[in-house]
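Only one protein chain is missing from this complex, and each of the others stays in its spot.
As written, the chains take the letters A, B and C, and residue 1 is the first residue of each chain.
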Amino acid sequence: MRTDAIEQPPPPGKPDVTSVAYEIPREHYLNRDYGWKSWLFTLDHKRIAILYLFSITFMFFLGGMAATLIRLNLITPNSHLLRPQTYNKMFSAHGIIMVFFFLIPSIPAVFGNFLVPMMLGAKDLAFPKLNLLSWYLYMLGSLIGIGAVTFGGVDTGWTFYAPLSTQYAYGNVAITIVGAFLAGFSSILTGLNFIVTIHKMRAPGLTWFRLPLFIWSMYATSIIQVLGTPVLAITLLALFAERVFHLGIFDPKMGGDPILMQHLFWFYSHPAVYIMVLPSMAVVSEVIACFSRRPVFGYRFVAFSSLAIAVIGFLVWGHHMFSTTQSPYASMIFSFLSFLVAIPSGIKVFNWTATLYKGSIRLTTPMLYCLGFIGLFAVGGLTGMHLAAVASDIHLTDTYFIVAHFHYIMVGGATMGYMAAMHFWWPKITGRMYNESLGRAAAILLFVGFNLTFFPQFIAGYEGMPRRYATYAPEYQFLNIMSSAGASILAVAFLLPFIYLIWSLKRGPIAGPNPWRATGLEWQTASPPPWYNFDVVPIVTQGPYAYSPEADELADAQADMTRAQVEYELTRREIEGHHQKEDSTRGV
Amino acid sequence: MFNLIPFLLEEASENAGRYDALFFGITAITGVFAVIVAVAIIALTLRYRRGQKVDRSNAPLYGLTIEIIWTAVPLVAVMGMFVWSTTLFFSNKKEPANALQVYVVGKQWMWKIQHPEGRWEMNELHIPLNQPIKLTMTSEDVIHSFFIPAFRLKQDVFPGQYSTMWFKPTKAGTYNLFCAEFCGTNHSGMVGTVTVMPPADYQRWLSTGTYQPSIAAQGEKLFRQFGCSGCHGAAASVRAPLLDGIYGNPVAVQIPRGDVPLERVPATTLTADDRYIHDSILLPEREIAAGFKPIMPTYKDRLNEEQILQIIAYLKSLGRSNGTSNGGASTDKTSEMSPSDYKARVGFTPANLPTITKNLKRNSPAANNAPAASLPGGGTPGKVTPNRNTPTTTPGNRGTNR
Amino acid sequence: MVSETQNTPDPNAASVPAPAVEAASLTAHAPDAPHGDGHESHGPLHHHFDDMEQQRESNTLGMWLFLGTEAMMFGGLFLAYSLYRWMYPWAFHEGSSHLNITLGTINTFVLLFSSLTMALAVRCAGIKDRKWLVRFLILTWILGAAFLIVKGFEWTADYHEGLVPGMNWFYYNEHPAALPRLAEHGISQQNVMMYFVVYFCMTGLHAAHMIVGLALVGWFTFLAAKGRFGGGNDQPVEILGLYWHLIDIIWIFLFPLLYLIAGFHPGGGGH
Partner (left out) sequence: MTQSTINDHLDNPPGDPEHSTHHIVPVGTYLMVFAGLMVLLVMTLVAASFDLGEANLIIAVTIAVLKALLVILYFMHLRWSTKLTQVFAGAALVWLLILFVLTLADFFSRSWIHMPA
């Protein structure tokens, strides 16, 4: 690793100018060895992260296709495009893919895998073999899953409620269940791996309160994965057994109880929603700090709120069953706890906002995504209050209000966090910069398209339009047309990054170790990082986020000088007819 | 912004008004926070953009006071919302005594609705204005959900158990009826209308259109056809309780536990509402009429939900008996039971006999159509929820005990 | 309260990479140099760990987490059990009375005993006593196998009696004599069936774990015989032991909850 790389940080925002001062390091984790074997049998957490990156992005696009069909179909009230049966299979496929195969693994498996060891100053995760195994489980599960939902299809919704799923549904439910089951185990392994790594493999001097908030959030996520997922696993097993052998565990006709199934399902699936959003919160904490050049405000509160969310999140699942015959007293308790879970989330939102105060804010692409996250997550979460209130949920449940609620959090929140992470660490992962202005454009487009798509659904929901409807009453058409229009914008906004990120792989200017001049451990090594992440095991002497606007100004001055030197250097080399650029690209 | 007229959904029931107050109340409270966050982010971002010449010196890294504030304020806010919604929720639980009973059966993918007088309709519900209506609902197959947006009410409908909801329509007109729980292929086709009409029109409507012998009559047929009368009839040889007047009245029952011999199980009182009778037919072992041998066979596979509804209607139509029966059910018998009486019949004197008789006495006046205790609106416990004895009496009986 | 650990940023933080890297430590932490602090490192140390101690603790912790997930998984079934037993007390009583308490007891004994042998095996690994390590592992394997065989007998018996829901359920058609007894308690067959559903799910899942356990124990016996667990590399055995004991614990609960509902009456039968 070239040391001057660290001493001459590029002026943020315009790495393209100084990047020539950097070279892609001669050997790094991507070019250490080649061939499919070196990937499919790799134990390196960074390479496994890449494997996940590809598979998960693919899943997202599949889910998106389904969403596209859903929205197209809903342009007209009476389902011109698809037969109801097909429509049902579509939103089931959409929900199953997006939840089990995209969002739950997304940030932990990709960026968690890549960053947790680096942020800890470790060489790898505690159990590299488990890590690879978890990817294979995921692949197996997701392939079985998408196979099932595309050929033959499933018409149960992602919630698999009995007795519909066990007796009356047509699609190949059993196979899909196997898929989700396997994916679940992959998720357990990831979480287990993280917990052990975070406890046991921190670099010397890296005390708990010197950990980046990313790690705290990831830790909370892992706890949910480890303690919650097994219950989903057993529920799916039971459903499978019932579907195949007609055991009647949940079948009222045989003395079974469908509501037990709902309890078991939501005991996992509510905490699971925090598996989806906590990692995005992790990303936001990092990005906000970096681009407002300020330590995250109230570090400890943000850190512990993650744990609070993880724990309280386990006590509220009954709020999905207010309109069943659940005991009113139970409903009351669940409602109460659901309101409580808002508090730690609020603490996060407010502390992030406070971090902006007296910062020196740069609206880079990742930052735009993160600000978007905060706003949309707040709206999604706050509408969660309407649902946490039993009396008002009775009317709203199973309407589009719910659909809007969770898309605000899962798309506007979690998925935006995923995009933010993608852009923030892209230089670290690939060593290249993407096109900043395209990035910003995409981020803004996403924000606009998103609100156009999902805000009308709040209204439709309050107006009483039920969800999972292939055909609907004509009075809702106007709102649905708005929604579909928005969705097409969304699609473009998601396709754009896909294109320019790929493009940047070859053409993008070289980023250098630390283009954002960030302070996290992962930025203290070359990008792409070497095989064991660090040439020397770092010893940590201070907390994260040692940013400060003042220091920034100083560094800027330095950077300007650097740039001057570089331009001088350039011209000199030009004169010598020495083509630095080609040399440097050869390194890739 | 929701209040824009075109977006306002009709408020056609007593509940709707209170609901909207709550809904927009919550929207307002949460809206405040949303605005605060949004404004703060935008303002700060603009003010402290890089390059802005502003004072960035000694910025705080944390502040205990501010943290406490933005923990406490939302806490107060959410607790406020919680209390508001919960009180509304429970205040809606009990339906008025004069509620009109209508029976609903959901099947893939239609609603079958039966009025007590025997008028039945498909995917349509006609009800008189300003008259409290109580729906007793069940499903033949999967889970459905009975949803009337204009009333702001929804209740899931489960196979094999009853759920009920009640409302008081306050505005004549025709409103959407949806099935809100995904129930398979034609879920989105399981829709209909609710028509609220002035009582006079309602009477006229009742007397027209597709008729069936009144539900009670059908029930009576079944009652004979399936041999109920063979045991429950006054002349029956088998010793089974007379069912006259059981409906809506307290009954003394024993709730068996594991291998504890029946004689050792103390009796308790329940109200013979729809759920109780439904379970007595499908799961006779669950609650045994005190003093009888549990020899009644289950009718789980022989009677479908619709038929059971008809039988219940029949039992309801029987009214009060004048106590010539040995019916463990009929109020006046049990309530006057002295310990010796009781022992003579049951073979033991339950520890909680006083409580039982007290309960029975207290409830015997409530001998009208409306069950003394049954549960509109929210969740009615279904078959899966045996009526365990009141916490006050022998608490031992509850739970997974033997 | 927050201040002391909330580090104030130093102005040059941006230019001086934080956290600073101390030159002194470089030699000590050169990559790929396995070394223990204080005690000599023994056994194969994986490249990404710093020393044996760290590796050991990581593995133990990981295994315990895994056991946690197992507990949660069975927890779902125990929940179903509790609910349905509460709903159908008599039916569960009836169903349980069909089980063979004697065999159940024997199996409980066998499994507890295998736990002992496994614990001793782990101990032998710890004190590097290869001979006895192998012997105890073999003993454990035999006991485990015995358990499964007995279970197999029980199941086949149930199968032939027609007590296997979903596959072979005709008991009450063949024993009309039993029907009065059901009627006596007003039990419907289906609720007895529910008992057996729960019974087979729980014992089935447990048996599945046993089979995995057996495979592992067999494999480890082989490795132990080849002396793979000498030289301080005894931890794999310890880990295996943890798994084996968990299976044992689950059975400890299954036995009374499934077999003894109807009580234990040596003088013949539950009735």
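Convention: contacts are C-beta pairs under 8 Å (C-beta built on N, C-alpha and C of every residue); 3 or more make two chains touch, one makes a residue touch a chain.
Keep in mind that what you see is a predicted model, and the values were worked out from it rather than measured.
Engineer: Determine which one of C:Gly152, C:Gly227 or C:Pro256 touches the chain that has been left out.
Structural biologist: C:Pro256
Engineer: Which residue, A:Ala330, A:Ile444 or A:Leu554, contacts the hidden chain when the whole complex is considered?
Structural biologist: Final answer for the missing-chain contact: A:Ala330.
Engineer: Based on the whole complex, identify which of B:Asp20, B:Glu67, B:Asp273 or B:Glu305 touches the chain you can't see.
Structural biologist: The one listed residue touching the chain not shown is B:Asp273.
Engineer: List the chain A residues touching the unshown chain?
Structural biologist: For chain A, the residues touching the absent chain are 199-209, 223, 227, 231, 259-260, 263, 267, 314-315, 317-318, 325-330, 333-334.
Engineer: So which bits of chain C touch the chain we can't see?
Structural biologist: 37, 39, 50-51, 53-54, 56-57, 60-61, 64-65, 67-68, 71-72, 75-76, 78-79, 82-83, 86, 101, 105, 108-109, 112-113, 115-116, 118-120, 123, 126-127, 234-235, 238, 241-242, 245, 248-249, 252-253, 255-257, 260, 263-266
What we mean here is this: only the chains that are shown with their structure count from here on.
Engineer: Once you find the CA centre of chain A and the CA centre of chain C, what distance in Å lies between them?
Structural biologist: 33
Engineer: Approximately how many whole Å separate the CA-defined centres of chain A and chain B?
Structural biologist: 41
Engineer: What whole-Å value do you get for the distance between chain B and chain C if each is reduced to the mean of its CA atoms?
Structural biologist: That gives a centre separation of 43 Å.
Engineer: What residues in chain C touch two or more of the other chains?
Structural biologist: In chain C, the residues touching two or more other chains are 1-2, 6, 83, 87-88, 188, 190-191.
Engineer: Touching at least two other chains at once: which residues of chain B meet that condition?
Structural biologist: 61-62, 300, 384, in rising order.
Engineer: Where on chain B is chain C touching in the complex?
Structural biologist: 61-62, 64, 256-259, 283-285, 288, 293-298, 300, 384, 386, 399-402
Engineer: Which residues of chain A touch chain B in their complex?
Structural biologist: 79, 84-85, 88, 155-157, 161, 163-164, 168-170, 252-253, 257-259, 292, 294-295, 297-301, 323-328, 331-332, 335-336, 339-340, 342-343, 346-347, 349-351, 353-354, 356-363, 371, 374-375, 378-379, 382-383, 385-386, 388-392, 394-395, 397-399, 459, 462-464, 466-473, 549-550
Engineer: Per the contact definition, I'd like the list of chain C residues that touch chain A in the complex.
Structural biologist: The contact residues of chain C facing chain A are 1-2, 5-7, 9-15, 17-22, 25-26, 29-32, 46-49, 54, 57-58, 61-62, 65-66, 68-77, 79-80, 83-84, 87-88, 165-167, 188, 190-191, 193-194, 197-198, 201, 205.
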